[in-house]
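Sharing a structure with you now.
Note that one protein chain is taken out, while the other chains of the complex remain in position.
Chain lettering (A and B) follows the sequence in which the chains are written, and residue indices restart at 1 in each chain.
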Amino acid sequence: MTTLLVEDKTIVVPGEELAEGMEYLPGSDVIRDGDKLISTKVGMVSIQNHLVKIIPLAGKYMPKKNDIVLGKVVSMGFSGWRVDIDWAFEANLALRDASSDFIEKTADLAQYYDYEDWIVCQITSVSASGKLIDLSMKGPGLRKLGPGRMIHVTPSKVPRIIGKLGSMISMIKEATGTKISVGQNGLVWISGEDPQKELLAVHAVKKIETESHISGLTDRIKAFLEGAAQ
Amino acid sequence: MNYKERYDGRKVDELRPIEAKVGVIPRATGSALFKIGKTHALAAVYGPRELYPQFLQDPQKGILRCNYNMLAFSGAGERVRPGPSRRSREISFVMEKALLPVIDMEAFPSTVIDVFVELVQTDAGTRCAGITAAAMALADAGIPMKDLISAVAVGRMGGNIVLDVTKEEEDYEGGMADIPVAMSTRTGEVTLLQDDGDLTKEELMKALHLAKKGCEQIKKVQIQALKNRYKGE
Partner (left out) sequence: MDIIKQHVLTNLSKGMREDGRQFMEYRPILVEYGISPKSSEGSARVKIGGTEVVVGVKMEIMEPYSDKPDEGSLMINAELLPLSNPDFESGPPAIESIELARVVDRGLREGKAVDFKKLCIKVGEKMWVVVVDIYPLNDEGNLFDAASLGALAAIKDAKFPIIENDHIQYGKLSDKKLPVQHLPLECTVWKIGDSFIVDPGKTEEASGEARLTIAVLEDGTICALQKGGDKGLSFQDIEKMVEIAIEKTAELRGHL
């Protein structure tokens, strides 16, 4: 007999029993213990067909291949740059991945990316030990960032901040006239001419972060942005 | 000697008032406060993050590093000299062992997960309160665990086994046995067990069962605190 012990979209904690029996399969952040499926994190249950997974509500960023992240250049060597992407280890940006231009080995690397520059980059590989992470700046939208504000959000909330096909983030950009770059690592860069509107964008992003698990989010954010415009 | 009525009037299987709150230190990856009677423990988790010195890094799994500390004004009598003592280092060590069995450290190779526990006020049961707070803080930090660890100290006073001893009970003139216990109540696995004092085997088994009862109640409060964080604020 297979039974679900919780409803879809319930908030559960580590050790909480989600299902009994063998028909349901453990998805991410769910483990099987005997004939029970157990949550390993604090998060929202997501049941699709027979797959039970958890959408975590908290946690530090863990680098994944192909993720677009925001990072800060922390050092330069002969073969490239080291970038802090808010992970336990710095990531590598090699000369050959830094630009569509050919960069000579003797070139002044600071011309391209200098200390404390912030970049939007893509993770091209992560080693099994998690220590070696390679980045690339070659790709659409990958670039050095100009002056702006940087805020931190919980990485698991990033998909909601971006929205389906970028709809949520576009709504905020339009309503506030700001440029926004969102990294899968939870770093968000916001820049606008009007500091008041820029702050409104910051509040909107933070609001999504705290309310992402409550239904009707898109409408609430829309109302929030419209309300502030008055 | 018999200890029939407890100093504070509680029943033998009754916990002191307990309170828990999560997310109390916003800068930390995860955090929690746990109060049991007058013992107040604060826990913060940072990580997974880089481990210094580098030679301690393990390419196959992460390290859990616990740090138990009492604030200078939190002790029962005199001021507590700042800095680690042998006692606090031992507690840090057993706390780590109490929390490890439910965490899959292989998911975080080469890194460290730091757990800091600070006692703001103490009235016995501090390592148990610290472990209980740390378990919530780890969950709040998104560290995957098979269960929340709960902990409580039981005591043998005279011929009775009592739940959740106070400092006054620890200092009982007739001598007593102080038994801190931590466990995963879902699986029944004990992850911390210590004893200071005489015990028969039967008394120990009774103590473990009573500890489980206490841990189950504490677990309910831990779960509620974690869920309360996300109640439509």
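What we mean here is this: contacts are C-beta pairs under 8 Å (C-beta built on N, C-alpha and C of every residue); 3 or more make two chains touch, one makes a residue touch a chain.
In this text, all values refer to a predicted model and were calculated from it rather than measured experimentally.
**Student:** Which candidate, B:Pro82, B:Gly159, B:Gly175 or B:Gly188, sits in contact with the chain we can't see?
**Tutor:** B:Pro82
**Student:** Check each of B:Gln57, B:Thr122, B:Ser184 or B:Gln222 against the chain that is not shown and name the one that touches it.
**Tutor:** From the options B:Gln57, B:Thr122, B:Ser184 or B:Gln222, the contact with the absent chain belongs to B:Thr122.
**Student:** Using the document's definition of touch, tell me which of B:Leu15, B:Ala28 or B:Met105 contacts the absent chain.
**Tutor:** B:Ala28
**Student:** May I ask which residue of B:Asn67, B:Thr111 or B:Thr132 touches the chain that does not appear here?
**Tutor:** B:Asn67
**Student:** Using the definition of touch stated at the top, determine which of A:Thr3, A:Asn49, A:Gln111 or A:Gln196 touches the missing chain.
**Tutor:** From the options A:Thr3, A:Asn49, A:Gln111 or A:Gln196, the contact with the absent chain belongs to A:Gln196.
**Student:** Can you list where subunit A touches the absent chain?
**Tutor:** Touch set of subunit A with respect to the missing chain: 116-118, 145-150, 191, 195-196, 198-199.
**Student:** Just the residue numbers, please: which parts of subunit B touch the chain that's not shown?
**Tutor:** 24-28, 38, 40, 42, 44, 46, 49, 67, 69, 71-79, 82, 114, 116, 118, 120-123
The rule is simple: only the chains that are shown with their structure count from here on.
**Student:** Subunit A to subunit B: how many Å between their CA centres?
**Tutor:** 33
**Student:** Please name which positions on subunit B make contact with subunit A in the complex.
**Tutor:** Residues 29-30, 47-51, 59-60, 102, 104, 108-112, 139-148, 184, 186-187, 222-223, 226-227, 229-230, 232-233 of subunit B touch subunit A in their complex.
**Student:** Can you check the complex and tell me which residues of subunit A touch subunit B?
**Tutor:** Against subunit B, subunit A makes touches at 11, 13-17, 29, 31, 33, 38, 40-42, 56-60, 62, 88-89, 128-131, 156, 210-211, 213-214.
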